[in-house]
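Mind looking over this structure? Questions follow.
Apart from one protein chain that is not included, each protein chain of the complex appears where it belongs.
Letters A, B and C mark the chains in the order given here, with residues in each chain numbered from 1 onward.
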Amino acid sequence: MTRYRDLGLSVGQLPPGPRNAITDVAGVTVGMTTLVDGDGPLRVGEGPIRTGVTVIVPHSRIRDEPVFAGCHRLNGNGELTGLEWVRESGQLTTPVAITNTHSVGVVRDALVAADVRHRDDATAFWSLPVVGETYDGALNDINGMHVRAEHVFAALDAAGPEVPEGNVGGGTGMICHDFKGGTGTSSRVANGWTVGALVQANYGRRERLTVAGVPVGEEIPTTEVSSAWDDAEALGTGSIIVILATDAPLLPHQCERLAQRATLGIARAGGAGEHSSGDLFLAFATGNAGKLRTYKAHRDPAPFDVTMLPDNEMSDLFWAAIEAVEESILNALVAAETLTGRDGITARALPHDRLVEIMTRYGRGPATAA
Amino acid sequence: MTRYRDLGLSVGQLPPGPRNAITDVAGVTVGMTTLVDGDGPLRVGEGPIRTGVTVIVPHSRIRDEPVFAGCHRLNGNGELTGLEWVRESGQLTTPVAITNTHSVGVVRDALVAADVRHRDDATAFWSLPVVGETYDGALNDINGMHVRAEHVFAALDAAGPEVPEGNVGGGTGMICHDFKGGTGTSSRVANGWTVGALVQANYGRRERLTVAGVPVGEEIPTTEVSSAWDDAEALGTGSIIVILATDAPLLPHQCERLAQRATLGIARAGGAGEHSSGDLFLAFATGNAGKLRTYKAHRDPAPFDVTMLPDNEMSDLFWAAIEAVEESILNALVAAETLTGRDGITARALPHDRLVEIMTRYGRGPATAA
Amino acid sequence: MTRYRDLGLSVGQLPPGPRNAITDVAGVTVGMTTLVDGDGPLRVGEGPIRTGVTVIVPHSRIRDEPVFAGCHRLNGNGELTGLEWVRESGQLTTPVAITNTHSVGVVRDALVAADVRHRDDATAFWSLPVVGETYDGALNDINGMHVRAEHVFAALDAAGPEVPEGNVGGGTGMICHDFKGGTGTSSRVANGWTVGALVQANYGRRERLTVAGVPVGEEIPTTEVSSAWDDAEALGTGSIIVILATDAPLLPHQCERLAQRATLGIARAGGAGEHSSGDLFLAFATGNAGKLRTYKAHRDPAPFDVTMLPDNEMSDLFWAAIEAVEESILNALVAAETLTGRDGITARALPHDRLVEIMTRYGRGPATAA
Partner (left out) sequence: MTRYRDLGLSVGQLPPGPRNAITDVAGVTVGMTTLVDGDGPLRVGEGPIRTGVTVIVPHSRIRDEPVFAGCHRLNGNGELTGLEWVRESGQLTTPVAITNTHSVGVVRDALVAADVRHRDDATAFWSLPVVGETYDGALNDINGMHVRAEHVFAALDAAGPEVPEGNVGGGTGMICHDFKGGTGTSSRVANGWTVGALVQANYGRRERLTVAGVPVGEEIPTTEVSSAWDDAEALGTGSIIVILATDAPLLPHQCERLAQRATLGIARAGGAGEHSSGDLFLAFATGNAGKLRTYKAHRDPAPFDVTMLPDNEMSDLFWAAIEAVEESILNALVAAETLTGRDGITARALPHDRLVEIMTRYGRGPATAA
């Protein structure tokens, strides 16, 4: 797997964390199940299959000890379940999952089931999981609904600090700026706090792709690297789901503010939040983990202390989020490999050599600072 | 089935439509599948089963011809999928379903499947259905997840103008103001427009139940009619989902305004939007049905005309919605019958004779005007 | 000044605080300037004047030590400045003022000026005050803009624990349910926490007024007590501004939840959030006062502790807010006295004897419990 920085390129002004991944936020783990099977013409229910599921676990005790969270909608042609509960409570009470558009339900109920299994007594308990999606029907037999509960359980079991990128998990069948897209991650450190991002990048027009400010999409037209959409009766561009994590002790409204900054990272990469796009963002903060208890557990009426980051410190976290999202998208694009799906439709990878060549020509090549 | 007005009682100032149901809005149909099976101790996966699914179909061509819609959250300890799309597009593009909390996913994917089946060509198409829930785990084996896709298809097939109330559909296992709750519906006519409501009523404390302003809940304490929660290790009160329909030609922002008025109807019945409650409301308007096309179908870039109700007319529609919601709750309570569920837990019906007696004593009996 | 409970009547289930006023929340003070001058035909700029300004001061150091706050819009045909800052920061950083619709600006700038004067160094400082309004143009020469900065300063200087009600402050020229309306306040104690409300009540139709569930508005039609609107070429009904205060240690998102409950109190009194109504609500919580610092003062980047009320405790606070708002409206109506304004237009007081008689007839008279 090649990442953006492996090409010698840079983006942004803040340093990434050690893994340059959402899992740089201590306690956060990520797991994926990737489903790739079959070739040739679409036969609904049979394949070809190019999909999967990604889970992000805020910390190992998330089902008992919620974290503060907030969300933002850039464009709502998509789904992220559980947001009414996030907005109301300011809390994330389950792992988060991302899959394809038509498998949100099965993944949601599987997270409920995992939540139930976790408890000795699941009576008088309910679960409202957060499950997002992007559309992979250009490559995948999306109406075959090949994601099953066992794939969610496997992703949960596999969750760890390593985050594969590109054609993996829920990002398997993605197309981004008319190149092969997918899963990407990155992180930034600011004032001792870490902000990590994970994206499922499925959005954007070719001519608008901007890499560290360089008009790469204009430089590599679809006449050079063909578009998957030419074959797919495209409806337009798809979506991007962004999950942001931080170890800073943010209150819910501060998480909501952070979530909106995903928009700015997407904008820097050339996104527009197009009509056909489901651009939904969740930000959670682990800095108060352990202080909150689930509804079922928390019967003590006494007020308790939580920690708050001074508002003045938010600005640097905002910038960290913007850069982490921007680089997550670039990582998804660089890591993704050319993939042929249903009906022979092919989404082609962003060519690394061309990318480096263009970046160099615009004064942003491997030898330059960000 | 007994309805509130069958007792000779009245509520509100506006006249109901001919059915006093959401289906008084022309074209709206409702279907339900009710699942009641088994008795005795809870065995997860086996039962007892006291649940179901309700579908509301805005009109027969909803999958091709969306209607304008809006939503409101009184309290978000619940789920109503698809709201980001409703908020972004101002449109409802699928039937709506309501079920129990842990079956939202399977019902959501079943609506997707129904949407796919409807089309000759479902490639380059996606579906973002609206599915809500309330918690029936006090009576039902909710973690057994007994609702299946076939139950959704059956409810869709059964959809018609008759709306059963009480222990039916998604409302089968409901508890409302510590009486047996369930599904309820009502309508109002104002200035020639019809506003209909359907509720899945599962919320509220006994002592707060107010019927047409009369403190019925105080008059019938749990020492007289026992509470199901005494046996159920209650977490507190549950939720209410409200679906509002109108034939008025409302624009999306007007639908959103209408949706918020569900709060006021609930308030009049004694609700509070408690912390444990998922009080989510959707309002749709059929007055522009036929003018809108789904994303896949609508390729013509030319602007088109839609009809708008003058803002001054909204106030009467607001009042119609408030009254329709209030009476829908009363209908759910009056129609629901005593039900024993898992572990012998029993939710007792609001006693009709006592209701009439109390109303009479407070000057709101059968002989009086509303 | 007569208050609702002075008539021997009761409403709600929770006990009020010692003053039954928003100032039962320790530290909260209220000040008013009432402007009544002239009689006869309207001469814009001359009068008659029937207006004023009300200020609510969360605590004496509010300009240096903000409090957490949140807001809600039931209907937005009105103004409450400063809400974008409340929503973003979750904080209230100034006193709150309420006046007439066309004097919001002068009052807003006066609060800025008061904020500037408070500081030794007001460079690199800005102020974003919260100022609300309701329309008093039926009685008042609203376009004469008679409220001046000095009236705001006087109200600030006069702020104390006593809260006059009825035709005072910003509530001087109000009309509510077609009776004379005005300023009202109330409070409730729940689980040791106090929730107080102050309303500027200018909304509602006669026939919808409900007092503790009793249809008082239907019982006193405008044929018995005439409507001011008959003379005033009414546009419909006006607005209600609600300010909620609590000493509970709520986080911003919890304040926002509390703010929405004002809707339910209004609903119980017969409000609908009509199109012509500006129903905007602010809730603040003093439980973390002293921990927060204004932007200018807070340069320390270290996280700090704030206190949070467990979510399970919110439900009782919600109910306290609902009851406090409901009784605040009743206090405004009972305290307000018949007032004649411009062009001889007269808004008539709710007749106390008739109110008691009707309440008694509906089983809610002085001898009965709430």
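Just so we're on the same page, a contact is a pair of C-beta atoms (placed from the backbone, for glycine too) under 8 Å apart; a residue touches a chain by one contact, two chains touch by 3 or more.
Because the structure is a prediction, the values reported are computed rather than measured.
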Which visible chains touch the chain that is not shown?
A, B, C
Identify the residue among C:G82, C:P95 or C:P303 that touches the chain left out of the display.
C:G82
Which one, C:M32, C:A138, C:C176 or C:V306, makes contact with the chain that was left out?
C:A138
Chain C residues touching the chain left out here are 42, 44, 73, 75-89, 101-110, 112-113, 116, 122-128, 131, 135, 137-138, 142-143, 145, 232-235, 276, 278, 280, 295-296
What chain B residues would touch the chain not displayed?
87-90, 191, 248-249, 251-253, 257, 287, 295, 298-313
I need the residue numbers on chain A that touch the omitted chain, in ascending order.
13, 74-75, 207-208, 210, 212-215, 236-237, 257, 260-261, 263-268, 271-276, 311-312, 314-315, 318-319, 322, 361-364
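As a convention for this text, only the chains that are shown with their structure count from here on.
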Report the inter-centroid distance (CA atoms only) between chain A and chain C in whole Å.
44
Contacts with two or more other chains occur in chain B at residues 75, 276
